[in-house]
Each structure stands twice: as structure tokens, then as C-alpha cells.
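Heads up, one of the protein chains got dropped from this complex, but the rest are sitting where they should.
And then chain A:
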């Protein structure tokens, strides 16, 4: 087990190098001069452009730029944005918000999704089953910006239950509505995944054996059936955490949340390799660690899985 974890952690290094380099090059390949649009309807001062290019080493070739960046990064220096802000500071301000938002979204989708899935999965066909199927289909077919604006108008402006836009340093309570919007699509998937998985395992041999042994129904479901059925759901929830963090651009925009989604988007448009790479590097690490945790969870859930 210990060896397995170490091996997995060592794998992080090549993945880290590969992704950072790819991202750096991709952003660099975005067409347009980052400083051409900075001076409005007139060409920028040549002196200004020369100074900026020199400051950010943009005249060097891409490899030397990347290795300079990497050198600073391993010393914990994320670099500076074009307007002189520290990228590390920006990340420190925004990452916690994005983590909270994504984690809250995952919790919401896990609780509601799993409960809906279990209820329908166990009971089978009936009114409740149809209700869940139709409502999840509805959620899946709605784009996030529709859900977001609709709930913002309903709860924020019409009923005035919540502030339509969160404050610049939001509390968990303020993030509840945005997190629900963000997680709504995945929530539907989780419900359906749980339902299908339960239905499949309900007829499996070990469940029949457990029932035949005379175990209480709660134990059959809670310990034997659920544990095995949760594997695909856990996999989904784990990878979702990462994608919700980076992919919350629309939700962040609607509710005015200062997370990393918008920051990355703006940085790509501005060709700020440094910012994009910095943010994405951390995202990659989140993905890798969550994946590792999920793999370890498999062993806990399913006794047949062993890591040597």
C-alpha cells in the first residue's frame, strides 16, 4: 500500500512537467500581441512595449521562457501579471473561494443525488422513479447560465431570499445558491448513476446470499449493496471536484464570484502565460491528488481490490 502511494506520487512529477509545458506553449500560441490592445485606438508606445517585453522575457524563445518560469516556480514564485500584481497573491485570494464553491457543489450533488438515486434504485418503477427521471432529464438539458439566471431572478430579485450577487469575500452561506447552480448538472448524473448502479447490483449473487443468510434489510443495503454500488459514483464525484473548480466561469460570472475560472479566462485572452500556467498547475495537482484518493477509496469500498 505504502509503496503504491509513493509510486503514484512519483508519477506526479512527469505529469506536472508535461502539463505545465503544454499549457505554457498553448497560451503562447494564442494569436495576438498581449500589448497591442493595451493602449486603445492608437499603437502602444514602442518604449512601453520594449520595456514590457524585456520585463517578461517575451523576446526569448519559448523554451528559455518556460525554463525561467519553471525555475521560479519551484522556488515558490508564481511571477507577476502584466499590470504588476503578484500571481501568487491572486491565487491565494481566489483559490480558497473556488475550492469552497466546488466542494460545496460536490457535497450538494452527493447528498441530493445519492438520496434520489437510492430511493429510486431500491423501489424501482413507480411515481417517484418517474419523477426523478424526468426532473434529472430536465436539469441535464438546461445550460448552467439558464439555471443560474433563473434562480438569481427568482430567489434574488423576486422573492429576495438571497443577495443576487455575492460579496467580494463570500461566506459559505452566500455560496450555497451558486454551488447548487454549479452542481445541478452533475447532481442529475449522480442520481442516475446511483440508481442504475444499485439496480444492477440488487440482483447480484452476494446480495442474494446476504438476504438468504437472513441479514436485516438495512444491513444488506447499507453495508453490502451500497458499498459496491458507490464505486462509479465516487469516481464521478472525485473528478467533478477538479472540473467544477476550473469550469465555473459561467456561474462565477452570474453571481460575481471572484474565483479562478474568470481569472483564467481573462488571462488566456490577455496571453498571460504566467497566470494561466500558475492556476492550471495547481488544478492539475488537485486532479492528481483527488484521483489518488479515489483509487485508495476503491480498496476500502471493495474488498476485492488490493494495492500491492
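The rule we apply is simple: a contact is a pair of C-beta atoms (placed from the backbone, for glycine too) under 8 Å apart; a residue touches a chain by one contact, two chains touch by 3 or more; residues count from 1.
FYI, contacts and distances are computed from a predicted model.
Enquirer: Pick from "Formylmethanofuran dehydrogenase subunit C", "Cytochrome P450 family protein", "Oligopeptide transport system substrate-binding protein" or "Acyl carrier protein" the UniProt protein name of the chain that isn't shown here.
Expert: Looking only at the record, the undisplayed chain corresponds to "Oligopeptide transport system substrate-binding protein".
Enquirer: Touch as defined at the start, partner being the missing chain; which of A:167, A:209 or A:243 qualifies?
Expert: The one listed residue touching the chain not shown is A:167.
Enquirer: Of A:94, A:195 or A:224, which residue touches the hidden chain?
Expert: A:94
Enquirer: Looking at the full complex, which residue from A:43, A:76 or A:214 touches the chain that isn't shown here?
Expert: A:43
Enquirer: Using the touch rule from the top, list residues of chain A that touch the missing partner.
Expert: Residues of chain A in touch with the missing chain: 31-34, 36-52, 81-86, 89-90, 93-94, 152, 156-157, 163-165, 167-168, 253-256, 258, 262-263, 266, 269-271.
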